[in-house]
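Here the structure comes first, spelled out in structure tokens, and everything after it is commentary.
Heads up, this is only part of the complex; the chains shown haven't been moved.
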Amino acid sequence: MRPVAIRNIERADAAVLARLGAAGVSTVHEAQGRTGLAKTYLRPAWSGASAHGSAVTVLARPGDNWMIHVAVELCQPGDMLVVAVSSDNYDGMFGELLATSLRARGVRGLIIDAGCRDVAALKELGFPVWSRCISGQGTVKATLGAVNVPVVVAGVAVSPGDAVVADDDGVVFVSRAMAADVAGKCDARIAKEKGVRRRLAAGELGLDIYGMRDALAKAGLVYLDDAGELGDMPQ
Amino acid sequence: MRPVAIRNIERADAAVLARLGAAGVSTVHEAQGRTGLAKTYLRPAWSGASAHGSAVTVLARPGDNWMIHVAVELCQPGDMLVVAVSSDNYDGMFGELLATSLRARGVRGLIIDAGCRDVAALKELGFPVWSRCISGQGTVKATLGAVNVPVVVAGVAVSPGDAVVADDDGVVFVSRAMAADVAGKCDARIAKEKGVRRRLAAGELGLDIYGMRDALAKAGLVYLDDAGELGDMPQ
């Protein structure tokens, strides 16, 4: 890793980001072929938040938040700050003061593969954070990392400028190149689900709506009237 | 495991279920001899929910929610759907559409030894879910499991028709055969605790109410006035 901070990156399109944000994490994840979802240990610091934007990426060292300070200057309105750490760390690398600074720059939220703190203040500020844990543990400013280089965050490879969507279901990343295509698939998916939801609410079965009965029979599913019939089946 | 779906099961008695539900998880667990509690990793998808009902059981395969679709049809009003997975899995096997479908059939809630998603929508629907994690990760419909066979969920053996009680303290299962007996013990326990609670609130000590002082002395507890006296004790 070379200790660099890259000033200019290409960002995802704002209108596309808005459509992805409206679709939400689970729909985006499905629409891009069930990929890009962060591991489930990334959770919102306060529930009910959602956010989307272009990724400004940080590679920090364990117990050291120096590079987050470097990254603030390189953020623009509409960005999401995305922090990876070079080895597993649970310290509270981010708190109220950094949130105040990011908010002043128009940043929409933070994804951090480590801990955050000052959660009561973050909630009051309305600044959304998805983190590995809540931790009051402070950090040092001693060792360089990098800003706006490719990173791996909670199991997903993320490049600067990638689309980020986060809500109560977790965090999903979409490569900038694919973002418009995925947004289109989200729209189609939402339209289709609307009809399905109405039919399910009316009591129709997914088995019938999705036409699963034949496939189940072909796969070998056997319906029995009661458990007593199990004894008559071959093992 | 044979790929079967059993249509008819005997269910726990509705009045008994209501008494168990009113007692709540911790009381039910105590009343049946401190057994039947699911491991603590099963947590409510949204806090404040509680639910009770008869178990319709599902054995699913990891990353595959096909059998949940099969199970919906076999549910009745007042049931709780209880999903086990054949090996550890954290995917979001259950979301808003399945909740809409279960709600349309009168199902009261879901216990799932895997992940769930669409948690904001589940909360808005008021459909309670206890799961291993929140995950947007989608699943396939490719491999058979079984419906209404005995399963192990979060460390507890559960049979179809067993009583299920879930609230903010977690999830407890009671075998159908024992349900009435346990409900009776819950009632007795609640009555007794009411008096104890009043006495404790008035400042009486548990040591006196429960008569523990003799047993403590017999077990060898020594009261010292201050830490300085420790030096005079034999090791």
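Letters A and B mark the chains as written, and numbering starts fresh at 1 in each.
Everything below uses one rule, namely that contacts are C-beta pairs under 8 Å (C-beta built on N, C-alpha and C of every residue); 3 or more make two chains touch, one makes a residue touch a chain.
If you're wondering where the values come from, they're calculated on a predicted model, not measured in any experiment.
Colleague: Total subunits of the complete complex, with 2 given?
Modeller: 6
Just so it is clear, only the chains that are shown with their structure count from here on.
Colleague: What whole-number Å value describes the gap between the mean CA coordinates of chain A and chain B?
Modeller: Averaging C-alpha atoms per chain gives centres 29 Å apart.
Colleague: Tell me, which parts of chain A touch chain B in their complex?
Modeller: 25-26, 29-30, 34, 37, 40, 43, 48, 167-170, 172, 193, 196-197, 200-203, 205-207, 210, 212, 215-216, 219-227, 229-230, 233, 235
Colleague: Give the list of chain B residues in touch with chain A in this complex.
Modeller: The touching residues are 2-9, 66, 69-70, 72-73, 90, 92, 95-98, 100-101, 103-105, 115, 117-120, 133-138, 141, 143-144, 148-149, 160.
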